[in-house]
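Sharing a structure below in structure tokens format, with a few things to ask.
Note that one protein chain is taken out, while the other chains of the complex remain in position.
Up next is chain A:
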Amino acid sequence: MEEESDTRKINNSFLRDHNYATEADIISTVEFNSSGELLATGDKGGRVVVFQREQESKSQPQRRGEYNVYSTFQSHEPEFDYLKSLEIEEKINKIKWLPQQNAAYFLLSTNDKTVKLWKISERDKRPEGYNLKDEDGRIRNPLTITSLRVPVLQPMDLMVEATARRVFSNAHTYHINSISVNSDLQTFISTDDLRVNLWNLEITDRSFNIVDIKPANMEELTEVITSAEFHPQQCHTFAYSSSKGSIRLCDMRQAALCDKHCKYFEEPEDPSTRSFFSEIISSISDVKFSHNGRYLMTRDYLTVKVWDLQMENKPLETYQVHDYLRGKLCSLYENDCIFDKFECVWNGSDSVIMTGSYNNFFRMFDRNTKRDVTLEASRENSKPRAILKPRKVCVGGKRRKDEISVDSLDFSKKILHTTWHPHENIIAVAATNNLYIFQDKVN
């Protein structure tokens, strides 16, 4: 801790809030794999940490499948683009797992410019008994070798190693905001502000551009792509969201270049709520298909919306995440919070949706019962196996004892990244540089 305060003294003049030493630890993405056995996190320092769920053991029933660190590796390093004199951040923007097809695990991780395919494999045996080198690896004197032997595989301590199997680079002029693996398990898309590129997992020197919204004259630019995702079952369908609050569904069978959408989802703006910041708050920060492939969920600054793929003119459901911020947009603009990109996530059965907010709050909305809850991810309030208490923000008038007033919310504590286990009620929530994993109550 002493080192930390020294660093703080040195860097105080440069930074506003956070200690430079730990900025690299800020978690920038979280993702469960398709079985829920593994949980990957990426951080600003370009590292990936993979957690594995413990096998449930009869001897310790209270440790019901906890997640422990399985592998840590440096996925991306800071790079320099000499042509544009720009530094390329090593921050991991997104991680997407490939479904498991053999003993090894594969994931795609991306920073602003480069996507990498990582293979995470276990090694628990080691060949021993080489002829030409001894156990330490030193070359044996050939004159001392009198007999020939075959190396034998001996058990060793489990070692988990991560190797970069593919590097998909040089395809994006702008910053990559999302990647999505196709259900065909052979292709994936990477998306930047203006383009969506289709890759084959085996081929790294070529990608196909399937969406390009760059105008001939950049002065006429009015919207950018904010996220894109493949349909979970239809390998020819993908959706992309825009900064104008619209979502386009595209069918790759229609044409090689999917500039023409086959469905266009947009809700007309309510003129009564128009302000300086209407455009910013309508920009969609995340788009997710439901697991059953029938719905789309979008997150903009103040709401989460569920869309039925069959209905383009308005969302099926709209949930207010933190509407009490609507009157504070000007201050949120000044402190940059209005640009925060929150993610949203479905539970395994598509009955509950979850998204983050400020003050380390995150919100869950039950689509069937129409009930919602606000929970907090903080060390003080959550000891292991403690039950989370619902929180409430007081919007005006008398503040009750447990409530927090809007003005006391800590806007530096934001939950942007969350993920939900594909089958069970286990969620992972990233609060700055801390990862919280919450599970359903054990009976």
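Convention: a residue touches a chain if its C-beta (ideal position, glycine included) is under 8 Å from a C-beta of that chain, and two chains touch if they have at least 3 such contacts; residues count from 1.
The criterion applied here is as follows: contacts and distances are computed from a predicted model.
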Choosing from "AP-2 complex subunit alpha", "Cytochrome c oxidase assembly protein COX11, mitochondrial", "Immediate early response gene 2 protein" or "Beta-adaptin-like protein A", the absent chain's UniProt record names it "Immediate early response gene 2 protein"
Taking the full complex into account, find the residue in A:L194, A:I415 or A:A431 that is in contact with the omitted chain.
A:L194
Of A:T226, A:T303, A:T355 or A:T432, which sits in contact with the chain we cannot see?
A:T226
From A:F73, A:Y130, A:F208 or A:Y333, residue that would touch the chain that is not displayed
A:Y333
Footprint of the hidden chain on chain A, which residues?
81, 84-89, 91, 112, 173-175, 177, 193-194, 218-224, 226, 243, 276-277, 279-280, 283, 330, 333-334, 336, 339
